[in-house]
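Note that one protein chain is taken out, while the other chains of the complex remain in position.
A, B, C and D label the chains in the order they appear, each numbered from 1.
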Amino acid sequence: MRTLQTTPPSPETTTAPLVRVRNLSKDYHLGSFPFRSTVRAVNDVSFDINRGEIVALVGESGSGKSTIARILARLEQPTGGQLIIDGQDIFATERRRASMTYRSKVQMVFQDPFGSLNPAHRIEHFLTRPLQLHGEDDSPRALKLKLRELMATVGLGEQMLDRYPHQLSGGQRQRVAIARALAVEPEIILADEPTSMLDVSVRIGILNLMRKLRDERGVSMLYITHDLASARYIADTTMVMCAGDLVEGGESIELMAAPHHPYTRLLLSAVPDAYRAQGIRPPKREATGRNAGRGAGERVTLSPSHWALKVPESTA
Amino acid sequence: METLIERDREDTGRAAAPVLSVKDLRVHYTAESGNVTAVDGVSFDIGAGEVFGLAGESGCGKSTIANAVMRLLQSPAEITGGSIELNGRNLLALGDEELRRTRWRDVAMVFQSAMNSLNPVMTIGDQIVDVFTTHERMPKKAARERAAELLKLVDISPDRLKSYPHQLSGGMRQRAVIAIALALKPSLLIMDEPTTALDVVVQQEIMHQIKELQQELGFSILFITHDISLMVELSHRMAVMYAGRLVEVAPSKDMLGNPLHPYTNALMGAFPPLSGPRVELTGIPDAPPNMAHPPTGCRFHPRCPLAVDACRSTEPPLLQVAARHDAACLLVSEQAVPSERSSR
Amino acid sequence: ANGAETSNELLTIPREDTATFTSNFNPFSPNALPMTQQSVFEPLLIVNPVKGEPVPWLGASWVADDDARGVTFTLREGVKWSDGKPLTADDVVYTFKLQKEILGGFDYLDKVSAVDAGTVRFDFDKPYAPGLFEVGQQVIAPKHVWSKIADPAKATNDTPVGTGPYTQVSRFQTQSFELLKNPTYWQPEKQQLAGIRMLAFAGNSGANLALQNGDVDWSDQFIPNVQKTFVDKDPEHRHFWYPTTGGTINWQLNTTKAPFNDPVVRKALSMAVDRDQVATLGMSGYTQPADCTGLSDAYSSWRDQSIVDKCEWTKLDVDKANQMLDEAGYTKGADGLRTLKDGKPFQFKFSVGSASSDWLSVAQIISKNMEELGVKVEVNSPDWSQVVSGYTDGSFDSGIVWSNAGATPVEFYRGVMSEEVVKPVGKTANENYHRFGDPEATATLEKLVATADPAGQKALVGDLQERFDEVAPVIPLFSGPVWGAYTDERFTGWPSSDNPYATLSARSTTTVLVLTSLAPAQ
Amino acid sequence: MSLTDPTPTASTTAGNPTVQVPEPPVSGRLAHGGFVHGILTHKKALFGLAVLAVFALLALLAPVLAPGNPSDFGPEASMAPSASHLLGTTSKGQDVLALTLWGSRSSLTVGFIVGLAATFIGCLVGIASAYFGKAMDEVLSLLTNIFLLIPGLPLLVVLAAFLPPGPATVVVVLVITGWAGSARVLRSQALSLRSKDFVAASVVTGERAWRIMFREILPNMASIVMSTLLGCVIYGIGAQAGLEFLGLGDTGSVSWGTNLYWANNDGALMTGEWWVLLPSGVAIAVVAFALAMINYAVDEITNPRLRAEKRG
Partner (left out) sequence: MVFLLRRLGFYILAFWACITLNFFLPRLMPGDPVSRMFSQVQTQMRPDQVDALRRLFGLDDRPMWEQYLAYIGNILRGDMGISLSRFPAPVSEVIASQIGWTLLLGGTSLIIAVVLGNLLGILAAWRRGRFLDSVFPPLLIFIGSFPYFWLAMAALYLFGITLGWLPLSHAFSTGLSPSFSLEYTGDVIAHLILPASTIVLVSIGGWMLGMRNTMIATTAEDYITMARAKGLRPSRIMFQYAARNAMLPSVTSFGMSLGFVVGGALLTETVFAYPGIGYQLLTSVQALDYPLTQGIFLTITAAVLAANFLVDIIYVRLDPRVRVS
């Protein structure tokens, strides 16, 4: 068995990060005027993603992971904060709709491969459209060539192009979704739980594919998951989210070996692990640091590659 | 520290008659795209107080077995063979009314999605009370008191009796369903992926609760999940299923330490560990077989790294290959002794 | 009377034009309930169009001034209101005061005065012979009641006080009401019915079904194929009589538009109309074709037979018609279609209100007839209100229009060819929609209304008939039939062609004559 | 109208992240020809299509089968069906068969135009409402709901009376009163598709709004659009007949509704001339039934569970 590299191979790691997220927040309004209530889905979140880096965002359901991905994909407008990509302050320049340039830099892979591939179209459509929208005016032949290449990249045969999504297995579908994202040659792919709808046996395949893409093409990735083990498996950096807050972040293995924030610890202890010699008895729910630190926003640096949100003494 | 289930209990109740005994069960689905034998000759026993796990990929027939035991299968599904004995009674021979009485009293079930298995327009309380009024002809008031006790058992405040399902969180709903399942103190509880809809922290809490309740009340559990790690933590004994057949049955510890079937082995390897070095995993290549046209011979052979020619043509029987350890693989059966049914 | 006992003897009459009744027995209301004007209130005299002569009623006799500038009525003695008070000349005076205030009309009426308690004098501000019948047919209301009503225009008069035979409202319900005997009627011997019961129906079909089923005694709505659907079911008792004494129904062409301003065109078109087919198919055979005097059968006694005998343009003669159009310069093209003088195709619209299905059939027949002339006629059937709005503002091409009805032909001729009533296009016209005025006819009419002596009137009407034949202001189609069908199973004494003392209409001034003639069958 | 609302609103299928592979959405199977295949092999649909085809053919061939103006009066009035007049004649001597044949032209045309137009507007409003959401949705939904709540027949009566008569008016009036029902159904369907990830994926790819609405969302609504269309056609044919029966249509034209109007006016019921009343009424019923059967079939093809299966 090959031991996997723990650091990204890209030489650009040291240069300015590809994505800088600063103080991002998002409020959702429930109900409508005058009976509105507000839910803060993302609270003052800041992080960076370097070129060629896989960053995992983990956390329990409803903690705001997808919201962050959707904001980065410009499917949602944030309530506040900055998004800087390649040094450009996106929300300041592109108020309402994302430009095609932005779209060609940032692509997304969704959780449910059934839902993200329109059942009415053939596989070919999903790959042709981005090529047509973003590529140069290709001749049909050049287009065919590109399609074949894309399919090969994600490990699918050319004959699949004529099929409809429902004629493919879940894993194959997710590969098509990845190929679609790749078609525009993006700089970063946002993958929102790309494996959680897949069968156990094919998950690893998809994770391996993602890692391969990073290794071979240098694509950055934001990998969103609630499966800590898989985050540890492919992500260089892991960030933990809890109720809208980013509570801890750091180099994946280091973070999981020495979790600092109580929520991270809780999360880790809850993962069933057959091989774990000893389990950690989960503390009672009320005692966890779920809502700790809201608004405090102060970070403790644990190592150059590991930080956590400061926890108020009483709940720590 | 502790694991969820004490391994020592493996030996308890070994002599007693099994709570559930499934023999050579066959279930057939009639479908346009082709007829499917979703469960093809499955046999296993569950002893009193035993937690028996059933693992396998999606579509391999786990839920079908669970539903067959509950006699919930409806057209296009049909039980075409075998027997299901619950506490010595053949469930397949029961008439409608008898069956209705047996359900929930002797065997209860926790469904995969609590959200969908609770009637959205009835309060939790009413849905519990329903069980008592139907099976025990209990007056409403007494039933309500019992319902409150049940909720307390699963750590839900009794004033939630008046709540509707949508007013509870996912975890609470699932616990409410467990409470309903335990209402009549059944001897067997079937749990079909009871926690897949929940996130890890809540899952952990619920599993813990189930374990406590099981130890307290002593019922047996048929536990179904695709998450081997979870199953190994929870069950005494487990079976791995592939494409409608059992491929390996063994005490969980043995299964973990010494998986004999290549499929079991591959399945174990599909879960990245939380500790240790980062090693590359391979998963299982290709997709599970189309059950309408299962492969000949060993059904796993197209994906099996170790497959030999014989695998293509010869169906491997489930044979005892070690003490209380059965497997269905030509490669491991050479040293095996044939067993009539999976032993305990 | 006790309802249960007499209920068999109630004369039951359906009304097809209202689905429900809303209480309103106000004689001054434009939409009073049926029988208000027929049974509750009575006029001074009644004109029977079949016989063409007036019947004295509340006015026992009258004297018209020779110069036609007034008339004096002597009221019948012993007439009492249904509340027991006597009828006096003051009632008549007050009635006319209210009528003029509320509904207008009688613009020629200078003064109405009570000469004494039993005599009323009407003074006209100009010679106006038809005035006698107009004032005579106004129903009279009691002053002692109406002078106490604050807003007579808006009174519903739920418990009417009248002089008629059946005045006592009973069991007023959404779809029916009953009028029982006036306890103080002036001809008690003629009150042979226990009362009248009116039933409401939403449309002809319902009323007809009731008739066919024997649920009603007397019905005056249109009945398709009355012989087969009604009479044949019980020929012994069931009868109908459709005298054609309504106004003439005309095809009116807008004479402000070319080519309808050309009398030759009007006559040619008229000659192509198959009036027999119109009468038999369009009007179910319930009427006869009109002639070139334009007069309906209500004015048979005025008709000049010599003119009728030499009528040309109301007789079907397609060849002649074609020839006339050819000669007049409306040439036929190769496609068989005519063009107007300005080169536009000879085609126009024919508007009829959609509710009048019989007239719609007539229009369709005519449209078909016109094809033989190479003239294209497009039948248009929007709602009546839209049709009428086209008539009143003069924007229509052509349509089927009723004509004015009066006791004498004056109203008719005035309506079709007097210059007095012609309005320019764009101004609202309420009669003479075709906007045709003839100076000669106008002068004759002026003379006619100032003539009181019957022989002189007859001569002048003869002149008008001749003039009508000459200028063809409208294309007369047929006389309007007055429908009426009954069963004499329960009541006898109905008017008929043998005894035409009234028409069988249940909504005309002659209705009261029928009501006072009927008697329970033996 | 849309009493048979094919989209149950009480659906409780909240998205729950499951590991098992869900059944492919049915529309997937429909979009690639399976639908057409389904229709062509479905007994009810075939019956409906055949009936429709027969009527369409008869309508097309009316000038050949019954030459001349069908409303011309003839000499042979009120004749019971016989060899010379297969369906008898009216009291005005018109041939009932000719009237029925020619009537099918107007009735079918109006029905289908109304159906198409109402469905089109419904699609436009429904999908736009669902896709753009927010203020657009609020406004369009409000409009839709208002039109749904305004009592239809009274509005029909009022409108029909106030517009010049003719087939165009009938169409306009029926579309005005008929589109809202389809918009509501289509919106709710589009709304569920709107939240599907493939829409988000298209946005991320950079597709334009109209393209997403019509190329991504609409094709997945094929069956419901079809259902709505059929429903609207049924509505169109029936409502036209009703209007005309009340005399609010174009009484001068020949359609099944006006045939019945004239039959009723000429007292066919009273004279016992059943042959005048029967054909047009039955024709409407048979066409509507055929359409309903196709609709039924569409429902069953899209949702196999609805099929009345035989139990073993």
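The criterion applied here is as follows: a contact is a pair of C-beta atoms (placed from the backbone, for glycine too) under 8 Å apart; a residue touches a chain by one contact, two chains touch by 3 or more.
As the structure is a prediction and not an experimental result, all values here were calculated from the model.
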Candidates B:R26, B:R100 or B:R278 - the one touching the absent chain: B:R100
Option from C:E53, C:D116 or C:D215 whose C-beta touches the chain left out: C:D215
Residue of D:L124, D:V157 or D:L218 touching the missing chain in the full complex: D:V157
Of D:T41, D:N145 or D:S195, the residue in touch with the unshown chain: D:N145
Candidates C:P86, C:G118, C:G206 or C:G437 - the one touching the absent chain: C:G206
Residues of chain D in contact with the chain not shown: 1-6, 8-12, 44, 142, 145-146, 148-155, 157-159, 161-162, 234, 238, 241-242, 245-246, 257, 260, 264, 269, 277, 281-282, 284-289, 292-293, 296, 299, 303, 305-306, 308-311
Residues in chain B touching the chain absent from view: 70, 72, 99-105, 108-109, 111-113, 116-123, 130-131, 134-135, 164, 166-167, 177, 180
Contacts of chain C with the absent chain, listed as residue ranges: 3, 7, 12, 17-20, 22-24, 26, 29-31, 102-105, 107, 153-156, 171, 173-176, 197, 199-203, 205-207, 209-210, 212-213, 215, 247, 353, 355, 383-390, 392, 402, 404-405, 411, 415, 428, 430-431
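In this section, only the chains that are shown with their structure count from here on.
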Nearest-to-centre chain - CA centroid comparison: D
Two chains sharing the most contacts, counting C-beta pairs only: A-B
Centre distance in Å when chain A and chain B are each reduced to the mean of their C-alpha atoms: 33
Centroid spacing, where centroids are CA-atom means, of chain C and chain D in whole angstrom: 47
In chain D, residues with contacts to at least two other chains: 17-21
Multi-chain contact residues (two or more partners), chain A: 61, 169-170, 199-200
Residues of chain D that touch chain A when the two form their complex: 17-22, 24-25, 27-29, 31-32, 196-198, 200-207, 216, 219-220, 222
Parts of chain A lying in touch with chain B, wherever the complex brings them together: 1-4, 6, 60-61, 169-172, 199-205, 207-208, 226, 228-230, 232-233, 253, 256-257, 266-276, 278-282, 285
Chain D contact footprint on chain A (complex, rising order): 61, 70, 73-75, 98, 100, 103-104, 106-108, 110-112, 114-122, 129-130, 133-134, 164-166, 169-170, 177, 180, 184, 193, 196-200
